[in-house]
Every structure is written in C-alpha cells, then in structure tokens.
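With one protein chain removed, the remaining protein chains of the complex are shown where they sit.
Up next, subunit A:
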Amino acid sequence: MDKSGKTGNSVKKGISFLLARSRCGIQFLATLLTNIHLPNFFKGKIYQGSGKTVCVPGLNCYSCPGAAGSCPIGALQAVIGSSKFRFSYYITGFLILLGVLLGRFICGFLCPFGWFQDLLHKIPGKKFSTKKLRPLRYLKYAVLLILVLILPAVITNSAGMGNPFFCKYLCPQGVLEGAIPLALADSGIRSALGNLFAWKSVVLITVIVLSILFYRPFCKWICPLGAFYSLFNRVSLFQMQVDESKCISCGKCRKACKMDVDVTQSPNHPECIRCGACIHACPTQAVCYHYGFNTNKTKQEYEIKGDVKK
C-alpha cells in the first residue's frame, strides 16, 4: 500500500474507533430526534403534522406520542392494506435508499428499539449465546413476507381493506411506545384496552426478558425492518473493512461479535449491525468502517478468499 493509502487508513481507523465508541450516545440522540415531540406524552396526543409524511429509519411506532415521523413498516402495511391497493413506490423506494446508503448501520445506531434491547442486555445476569440458534434468524424474513407484505394485501374485508398484521398482532414497539404512553394519559384509550393489548403485552414482556438473556433477539429473529435492511448489507455504501495485512487471524473479532458474524470471513454479512464490537476487540486494529465505493475492498475480499482456499 502506498503512503497516502496508509495515512488514509489510520484516519479511517480513528474515525471508526470514535464512531463505535460513541454508539450509545448516537443511539440516544437518534431515539430523541425520532421522538422529539415530548410534551405529547403528557397530553396523550399523537403528533399529526407534516413530519408524519416522512418515515423514520428505525422501528418507531406512528402512534408514539412523541414520534416525529411514520414507521416504515407501519406505512408499508397501510398502503398495502388500503382498498385502492397500489404498490407503495414511495415507501419501498425510501427503504431501498436507506438500505443502500446505510444498510444495517440503522439497526446498530439509529433504531430506538435496538437501543432498548442494548440497554436491557446491560442488565447484569447470566447471558446466553445465540450461536446454536442460528436457524431462527430466517424467521424474520417470514415475518416480513407474510405479516407485512402478503396478509394485508390478501385478507381484506368486504370493502377491500386489509389490516396491518404485524403492527396489530406482533410489534412490541407499538405497545411500548404507543399503547402504554397513550393509555396512561387518555382515559378513552385506557377503557378500550382488551384482549389484543393483553396479547401484545405478553409479546413485549417476552422480548424484554429475552433481550436480557440474549443479545438483540428481536433484531435477530423477528424484526421485519431488520430483515429488509439485511438484504442490502452487501451492496450498501456503509461497509466493514478488514485490513488483510494487519489481520493475524486471532479470532477475537469473531468472539466479540454478538450477532454471530465472523467479520474476517464475511464483513458485510446480513446479520452484521455495524456495532463495532469487532473494531474494539481487534488487537491490531485491522477492522474499520468504510463508507463509499471502493475497488480496494473487492481486492481485499479476493485476497481473503485466497487465504481460505490455502
């Protein structure tokens, strides 16, 4: 590598360290900005202004009193379930754009529910590995396909309208951010709570308990938005990069990764949420974030593959 490449690399690594380090703070800011209308929590109202025509990048309920924008998954179901069914160009296009620009960086840094699970996991206690539960991660694609895309389009009432199945029957974020704050502040909503709320509360409590024991179980196994973004990790502009010349194959990154990814084998694995644990763990600072198009990276991937073949 030439000199400028080397300098460029250390700057990159410096930024990577900084970014990975400040992840919790960025998550806090992202959650705050996503739910900026704080007074509404006390009024029991939902913000209904023009901000709601835009989707936020993470999983954040439209009915959250503070929500500044719409939930992308909720919006998707609303359009698909409407009687004048149109393919939702706007929302799908927006999600594809986010997927390409950021991929699952959104999961790692910008999603309020992701942060919620991270915080829960910090509660001390015995932690379990999800390595042996890897097949479960295909469940979230089924949730995306069936609950979000197919059922709202297919199961319609006599007026041709579908229900938002994921929002209605599964999403715990809706209970946490929508139902609970609204029910606390509004007696009309409080008296409307029934069996569906009871079921959703069970889902929320289960996710909370699982999040304390496992790392981000919802992100791994259930989240349809994570499922969507994961399809873009390999083509996203936001990448993990392993410096082949520095990597000593010690395996510390693989051990540090709580999403069960080996960044040296597959730096842009669909499960990688770009949390940066591998960046911290690497003793030779071989791992860093990389943003943008880069033919060097392709070369590196070939080199890594070459090593494996040996």
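Note that in this section contacts are C-beta pairs under 8 Å (C-beta built on N, C-alpha and C of every residue); 3 or more make two chains touch, one makes a residue touch a chain; residues count from 1.
Heads up, the rule we're going with is that contacts and distances are computed from a predicted model.
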Given the options "TlpA family protein disulfide reductase", "ABC transporter permease subunit", "RnfABCDGE type electron transport complex subunit D" or "Acyl carrier protein", say which is the protein name UniProt records for the missing chain.
-> "TlpA family protein disulfide reductase"
With the full complex in mind, choose from A:P57, A:G81 or A:G174 the residue touching the hidden chain.
-> A:G81
Can you work out which residue in A:L133, A:I150, A:I180 or A:A256 touches the chain that's missing from view?
-> A:I180
Contacting the left-out chain in the complete assembly, out of A:N163, A:S266 or A:Q285 | A:N163
Option touching the unshown chain, where A:F17, A:F41, A:Y90 or A:Y291 are the choices | A:F41
Over the whole complex, note the residues of subunit A touching the chain we left out.
-> 28, 40-46, 48, 78, 81-83, 119-120, 122-123, 157-159, 161-163, 175-176, 180, 183-194, 197-198, 201, 204-205, 208
